[in-house]
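Heads up, one of the protein chains got dropped from this complex, but the rest are sitting where they should.
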Amino acid sequence: MAASYTHLRVDITDGIALVTLDRPEVYNATNDVLHGELTRIWRDLDADPAVRVIVVTGAGDRAFSAGGDLGDIEARAALPAEERFEAVVRVMKEAEAIVYEMVNCEKVIISAINGVAVGAGLAVALMADISIIAEEARLTDGHARLGVAAGDHAAIIWPLLCGMAKAKYYLLTCDFIDGREAERIGLVSRCVPRAELMPEAMRIARQLADGPQHALRFTKKALNQWLRLGGITAFDYSLALEMLGFFSAAPAEGARAIQEKRPPRWG
Amino acid sequence: MAASYTHLRVDITDGIALVTLDRPEVYNATNDVLHGELTRIWRDLDADPAVRVIVVTGAGDRAFSAGGDLGDIEARAALPAEERFEAVVRVMKEAEAIVYEMVNCEKVIISAINGVAVGAGLAVALMADISIIAEEARLTDGHARLGVAAGDHAAIIWPLLCGMAKAKYYLLTCDFIDGREAERIGLVSRCVPRAELMPEAMRIARQLADGPQHALRFTKKALNQWLRLGGITAFDYSLALEMLGFFSAAPAEGARAIQEKRPPRWG
Amino acid sequence: MAASYTHLRVDITDGIALVTLDRPEVYNATNDVLHGELTRIWRDLDADPAVRVIVVTGAGDRAFSAGGDLGDIEARAALPAEERFEAVVRVMKEAEAIVYEMVNCEKVIISAINGVAVGAGLAVALMADISIIAEEARLTDGHARLGVAAGDHAAIIWPLLCGMAKAKYYLLTCDFIDGREAERIGLVSRCVPRAELMPEAMRIARQLADGPQHALRFTKKALNQWLRLGGITAFDYSLALEMLGFFSAAPAEGARAIQEKRPPRWG
Amino acid sequence: MAASYTHLRVDITDGIALVTLDRPEVYNATNDVLHGELTRIWRDLDADPAVRVIVVTGAGDRAFSAGGDLGDIEARAALPAEERFEAVVRVMKEAEAIVYEMVNCEKVIISAINGVAVGAGLAVALMADISIIAEEARLTDGHARLGVAAGDHAAIIWPLLCGMAKAKYYLLTCDFIDGREAERIGLVSRCVPRAELMPEAMRIARQLADGPQHALRFTKKALNQWLRLGGITAFDYSLALEMLGFFSAAPAEGARAIQEKRPPRWG
Amino acid sequence: MAASYTHLRVDITDGIALVTLDRPEVYNATNDVLHGELTRIWRDLDADPAVRVIVVTGAGDRAFSAGGDLGDIEARAALPAEERFEAVVRVMKEAEAIVYEMVNCEKVIISAINGVAVGAGLAVALMADISIIAEEARLTDGHARLGVAAGDHAAIIWPLLCGMAKAKYYLLTCDFIDGREAERIGLVSRCVPRAELMPEAMRIARQLADGPQHALRFTKKALNQWLRLGGITAFDYSLALEMLGFFSAAPAEGARAIQEKRPPRWG
Partner (left out) sequence: MAASYTHLRVDITDGIALVTLDRPEVYNATNDVLHGELTRIWRDLDADPAVRVIVVTGAGDRAFSAGGDLGDIEARAALPAEERFEAVVRVMKEAEAIVYEMVNCEKVIISAINGVAVGAGLAVALMADISIIAEEARLTDGHARLGVAAGDHAAIIWPLLCGMAKAKYYLLTCDFIDGREAERIGLVSRCVPRAELMPEAMRIARQLADGPQHALRFTKKALNQWLRLGGITAFDYSLALEMLGFFSAAPAEGARAIQEKRPPRWG
């Protein structure tokens, strides 16, 4: 299976699949290829009898995944109308798939958030069933900076993680949240010193891989009804609204501003 | 527009509407006039192209808004049956409107909770999308003290703010919660020293007013599906049950006891 | 009424019913008799005009209730197929009843969690409207240790107590949570030093028993719509999935392993 | 058990409990006693191992149950304020219980609608799992005639029976619906000539009583999640709104007008 | 009030507001002006104490309202990108408002569907609480013909009117449905011969205007929770998806094909 992935490294050992987002030269940002791979990996691992538990992390020391490639966003904005429409529909479908494939994956997924997580990277980090973060790692949803609605995963789970007041604050302001604060407000399961991150994630993975699989999977399955409820009310809608925003001028300006390290001019 | 409000001051500057509950002599308590104005202001500001973000606060140093005028409650209790019924239906309609007009207002609303907030005042404080509170400001829902169900806003959002165990505890006991505790349990977005309250609220308002409006509004719109879900299950029902309580002897006794600063005799 | 209970002590004084889980020799674990009694007590007390508020705690110093009798679980696993099926259906019905009878009980229920709480005991502790815990008391759901899904109460309320990330972490790992941590993450209403537990629980009970009953009950009734929503989506399903697990080999092995104080071999 | 009912006849034969609303001299209208009995009968029969299926019908030739005693409504309207409040809360609780006890009764309930069904009688007729009606039997909800909201059962199930357009039409106009039309629009399961009503109801009861009980009860249990969803959104709310209406002048006038066979003057 | 409408005639007589969509020369199709007016009329009438019940119909003999002006759609498709985006957002907001203002209007709305109803016109016809149709009048949603998703109202109510199998069939094929068939499948409340349409609509309006207003409005309010549930799950989402479609080439081709009376070439 590993053969079929370009930007994901997949190591399966003794029931644990370690999935590494592997574009360290760009902070493991998701380009079109990686974005697509993140829609397929969960179902592949779910079908693999050698896998009991999944751990996902980012390659290198600095990043879990720094969001989407800004170049891809600009390129999409520059497409002729009909191609742009098709491209946006494809992105919508993929963003939906990343979230729901993680929700519907029977096996427990643990994220080890080793560094900055933004955009689709944050979606993977927080849609994991168990999320362990390094103290100094920093998170932000990032959509508002780009000029589109927070549609990648936030609406399905943030109100059930950190409550509505914190959720709206961080999703609207795009302030960064460090590991300790993320744990304090409930956005992640646990926060540990960086050196302990992978050992702790692997220790939990080991415990769960040695545990009663049906019991664990049924527990996940039942708890996830809350997420499915958030899906049909808030998330699917948020995603369609985000996509709508790609037909405004905002995301091209947002992407340029981030690249040029200047404040955006939203007009 | 400002002309049409008696107890609300509305200052619109550079895309930010600053709305001040303005009855400082009674801790900005809501009387019938102010209650009605709080149902209309959000739609008015939503329709005003000069406004991009809304900040709401209380006049003076001591209060955001100290709930409803107790005299109005007693007066209502003393009405002949049919007039009382009509009055209660009107209050139900207005209380519903305050909550849903804030939920449905496209523009982001920020509350700067500068002092005590109770009853309808608390509804405005906590239904804001972003809520910033001064450390020493104190909150309580207050309905149980008055002898009616917590119907003004609590059921739509408290379980999604501070969780069910805290929500029930505070709504049933009516214990006061200060700013720090409110932030710790997730009831508000942020807590700051009093001197920083308005500067911080205005700084955030400025940032959002300069931000990508469609993206911010769509993010609010999608997240609010959770509130609409809480609305059709818990809140609308809580409001009808609160109104039912106005036909018992409790609220008249509750109002008298508060005014006479004595424990109520619920009988 | 007290006459009809074997393992529950019920003392009704001045409007407050104090219910004590009373099998201190086994940490107040639930056997079939006590499990059945926990389905009936809430309706009985609801119908009793002498009762206004209910407090529930465990007998002795060490335990609120240490889950289900492991012997009962092993005995059930040893039954002939058809009897086992009937037994499992009966357990499902009772587990459902414990949760929903507490939700539907009009009167406010306060749990004073004086020591370890596991399984059905934890269900009673956390389904109470107000939960006060001693600092050193320890909680764990325990189902995953037994090898079945967390179906007794967790899915209806944990995501609304401590958020999804903490809920999944603790329900999947079965790590113990002490009183302070339980309060910090929102799992309980309050945490107090052990010596203050019963005085504080009774002080709150006194305040509520002296309060406006319709207002308090209507507030509970309306807030509980969130739980009923969690019931028809996540909880009922979790319970059916847990019961399914009783037809696997896991729970017999889990029960034996706990009794033999050795790690389970899930196979 | 039969001993404990005044206005219900209960005959249990060979697994089938035949429940007869038995006040033929007043078209089996529900007075306070019968209303209360209709809240208890389902749980009693559910607990009785001799019962596998329940059939409910009306005594005599002309009526299933002609709604509530108008005298009771007028008497309630004449009570002093506080007693009236308590009486209304009691009615709310009972109306809620009739609906939910039928929904939660594990055993299949079949109504044989032998004549006119109105109000609480209609609630019993339509909340049955299977409803068989005589061709010439006539139904109407009747609440709007009385001057209060249709809160007894309609909102939980009508939109899922006959669709929203028919539901609103009949609930707002209170037009009578005969058996054939009721079947055509889906309000009941089947319509048969009067002479075949009881034989057909008993034939189906026999078939189901001889059927696989767990399968039938689980099927009912799962399908009823739709009703529970309608309960927490529309029905509970409708009931609170109906009760609110009892504090207006409408129901007393409505009751008088019906008794005096004149059009009401709603004022 | 009538003064403020260009394409709506509003006649208020004796508690009944008769609203006429009044562009008979174009089959009462909605242009931008009329579309906007249909968002405001319900709230205006709700606030008018002279109005108790609302009847809405189309001017002339042939049409209730034949959907949206195709010219407007083409003009929108020809706008520069950013203006087009703003225009689409405005349409989304208005389409949302038409549906929710009708749902939230306290007063009962009756549609008298006197002729063809398509698009936004069909939304008004079917979102009315009571819908009476002339036998030969014909309905179709029409969105699929235009090349966009059925987002104007269908997803909120069709599954609760005619069931999912019929809903999908007609919404996907855009086959016309005549009055008799519409009644048979539950899409409308009643079907009558054309000559009886207005008399029957006015007769019902008269009856309801003379009826107990709070009871009728509360009944509507409670039943509409089902629609609000459909709103936050299916309708809001359908609308965002429809709007997304306006950035594809389909609607311009769809509009041209309809105008040129030729089959569309969807490509």
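Note that the chains are named A, B, C, D and E in the order they appear, and that numbering of residues resets to 1 at the start of each chain.
The criterion applied here is as follows: a residue touches a chain if its C-beta (ideal position, glycine included) is under 8 Å from a C-beta of that chain, and two chains touch if they have at least 3 such contacts.
Just so you know, these numbers come straight off a predicted model, no measurement behind them.
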{"item": "Option from C:Ile185, C:Leu223, C:Met243 or C:Ala257 whose C-beta touches the chain left out", "value": "C:Met243"}
{"item": "Given E:Ala47, E:Ala78 or E:Met164, the one touching the chain that is not displayed", "value": "E:Met164"}
{"item": "Residue among D:Ala50, D:Ala78 or D:Ala222 touching the omitted chain", "value": "D:Ala222"}
{"item": "For chain E, residues in touch with the removed chain", "value": "143-144, 146-151, 154-155, 158-160, 162-169, 171-173, 185-186, 229-230, 233-235, 237-238, 241-242, 244-245, 248, 250, 254, 263-264, 266"}
{"item": "Residues in chain D touching the chain absent from view", "value": "108, 126, 129-131, 157, 160-163, 186-190, 204, 207-208, 210-216, 218-223, 225-229"}
{"item": "Touching residues on chain A - with respect to the absent chain", "value": "89, 93, 106, 214, 225, 228-229, 231-232, 236"}
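Note that in this section only the chains that are shown with their structure count from here on.
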{"item": "Distance from chain E to chain D - Cα centre to Cα centre, in angstrom", "value": "35"}
{"item": "Chain A-chain D separation of Cα centroids, rounded to whole Å", "value": "51"}
{"item": "Approximate Å spacing (C-alpha centroids) for the pair chain A, chain E", "value": "40"}
{"item": "Residues of chain A touching at least two other chains", "value": "160, 162-163, 186, 229, 233, 237, 241, 244, 248"}
